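Just dropping this structure here.
Excluded from the complex is one protein chain; the other protein chains are retained at their positions.
Now for chain A:
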Amino acid sequence: MEFQGGSSPVTDSGDDIGVPMDDVREHLVVVGNGMAGCRAVEELLARDPVRYRVTIFGAEPHVNYNRIMLSPVLAGEKTFQDIIINDRAWYDDHDITLITSDPVSAIDRARKTVTSRSGRTIGYDRLLIATGSDPFIIPVPGKDLPGVISFRDMKDVDAMLDAANRGGDAVVIGGGLLGLEAAHGLTLRGMKVTVLHIMPTLMERQLDEAAAWLLKSALEGRGQTILTGADTAEIYGDGKVEGVRLKDGTQIPASLVVMAVGIRPSVALARDAGLDVGRGIKVDDHMVTSDAAILAVGECVEHDGNVYGLVAPLWDMCRALADGLTDQHSGYKGSVTSTKLKVAGLDVFSAGDFSGGEGCEDIVLRDASRGIYKRVVVKDDKVVGAVLYGDTADGGWYFDLLKRGENVADIRDLLIFGQAFASGGGALDPKAAVAALSEDAEICGCNGVSKGQVVACIDKGACSLDAVRAGCKASASCGSCTGLVENILALTLGDEVQSGPKTMCKCTSFGHDDVRREIVAQDMRSIPEVMQKLHWSTPDGCSSCRPALNYYLLCALPGIYVDDQQSRFVNERMHANIQKDGTYSVVPRMWGGLTNPRELRAIADVVEKYDAPMVKVTGGQRLDIFGIRKEDLPAVWADLNAAGMVSGHAYGKSLRTVKTCVGSEWCRFGTQDSTGLGVKTERMTWGSWMPHKFKIAVSGCPRNCAEATIKDFGIVCVDSGYELHVGGNGGIHVRVTDLLCKVATEQEALDYCAAFTQLYREEARYLERTAPWIERVGIAYVKQRIVEDDAGREALRARFLFSQQFMQDDPWAERAVGVHSDLHQPLSPISIAAE
């Protein structure tokens, strides 16, 4: 036995760390030297500095440091010294015994003692468990290889810095906050970093899709590779990490793998001690566990069903805990959390419930030129959620409105513009706010147009948005000031404002042509990008705009754009035609309407095998098999593929059929080989997606048995060549084609067909067939582009054929071998739990 003098701890023979002989105070033992444990002690000391004798166990060799600042340490912006919260002197000054590098491994509740890994056993009067969280390690082969680390403590940061010093490639698994911070730090340290995220968008718990897309673009701009929807199959390597293999077979070489997929409450100690544990250690409002002598706080606890992984709730918990320990019970009421952070230097904020839903109204502001996205969710006149990207200055204000449940009806129209605007000068009406602007105030940042210039333009006769855009360029670029310009129009003209062109749908103020023009002009690559840059007012569009945007992108970016299946109408997603009873009809392609015994046998076999109740010859000279169940579609396609048949696209806004008559080969009136030309035409055009369905026919003589003059593109063979007709259709309003021109050779007929098809693909609006398109633009325009402009025609033809390289894969073939099987198979229920 050795006295150390003063009030310092003393070792006695019974406990490794004993009670100082003269200290009869209650002994509080804290398990965990992290942010929660130390904060709880700080709060306690602030209330009563002498009531408890305090001992803290820490697993790490350090004093208490700020774990959320590990990212700046990794990034080289701070040193470890900078992020220490309480240094040795603090422990000494408050007479706290700190035991580092020695985690508590067992609790004996009956004897009221804890035992550490090294074998120390000490008694407690009150025990506080603050073990925090453990990183979640996904159970894949190779997870234990040297070079695979998590991102939780200073040791991990040191390991990452070591790896970065050796250079090379790193893979970060996890696109949440922690993963992105790790990726940012490693990038700054010179590593080439790939982030793998299993969900479709980054930080899906904090950000909605639009904000996540902005973040992803920005990070990619900094040189990181971000793979979403990336499911890790294994980490490979011989004795050390050499790379990561995804379930789709992709291999990414790496000398360092950071596993940052998430954390979970560290509850093993509490569970082993027999405490009530759910997802976390269950505590009451005073942070007391199922054992009255034991408390718990921080990320390891579950309060009222909630587990928190953020720092703010921890402060609230520590206050309630300290109140309880000093007999001033206040009680923790749960926390509404907000996240305001810089991810890799980018400002991001989210709070509350931004998932939308019944009764929720979204107010969205997108300022593409400044890379800003703001979304405030209002329900029953109260702010219930907010997501901010790029400009988070008003995050605190929105969070405050949310927490206080303040009625925002009076400031709703200005809410999205932020606190300064919404509460400034009593201007509660957007028009009044615009009216209050000075003449010099800039309205359109892109084109530098002031309010005075817009008003002058209107005074000169511009009485619509389009006219203002044409006259002074205000809102003609990014469009973010459209609302302001409309308000100036309304103020200046009163009721004389003319409504603008018909918009694409209620989600946007832009028309189809504007959207297409901007997709090309700004080289947009995805639906979320279009929605962001063009200020969509809904989070993910509607059933009108999504298929249109998908088509416009597909048309603009052949071979690059990845088709979004969920933005396709059911028929195009299922590659078959849905019928009123929910079954599908299947039409295999028969080139030019020709078939043979093998194909007919295969079709007959399918009809019998799948018990199809009807087979019908269609108007486009094909066989339509009815009554196929969605589960059977892949097998039906496999059988048809086996006989050499591919999808007939009878379901698509695409090339449907090329209808032919028998022509000069058999017919006594035939002038040219119309069937042969029909087959060639169909081989050239099949598989191409269009604004609407597109039908072609080739007739062998002017008797026109193939009805070529009510088709989108019709060829009528004559003795001296081929008449080319465009813009016809059957349907409710039958329209006979316009004659485009006459050509001499089969090759010219094919070339003009390709050029016309591409012109229609590039310039018609989605769901506009050739007939209304030509009536809108005029046949003279089409002739000028296709007939008179030889170079233009050739360029259109070349673009069509280039695009076709990527379009002519049979969509049935990949489904037949199991791609997208989830679209065809129902889920299988697994087990039943009663509660």
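Everything that follows uses one rule, which is that a contact is a pair of C-beta atoms (placed from the backbone, for glycine too) under 8 Å apart; a residue touches a chain by one contact, two chains touch by 3 or more; residues count from 1.
Basically, contacts and distances are computed from a predicted model.
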Listed names "Putative aldouronate transport system substrate-binding protein", "Nitrite reductase (NAD(P)H) small subunit", "Sugar ABC transporter permease" or "Radical SAM core domain-containing protein", matching UniProt entry of the absent chain: "Nitrite reductase (NAD(P)H) small subunit"
Residue in contact with the excluded chain [from A:Pro200, A:Gly331, A:Gly778 or A:Gly818]: A:Pro200
Selected residue (touches chain absent from view) among A:Gln81, A:Ser438 or A:Ser543: A:Ser543
Identified contact with the non-displayed chain, of A:Asp208, A:Glu518 or A:Asp810: A:Asp208
Which of A:Val570, A:Val662, A:Cys741 or A:Val777 contacts the chain that the document leaves out: A:Val570
Interface residues of chain A (partner: the chain not displayed): 198-200, 204, 208-209, 231, 354-358, 538-543, 546-547, 565-571, 573-574, 578, 580, 582, 630, 822-823, 825-835
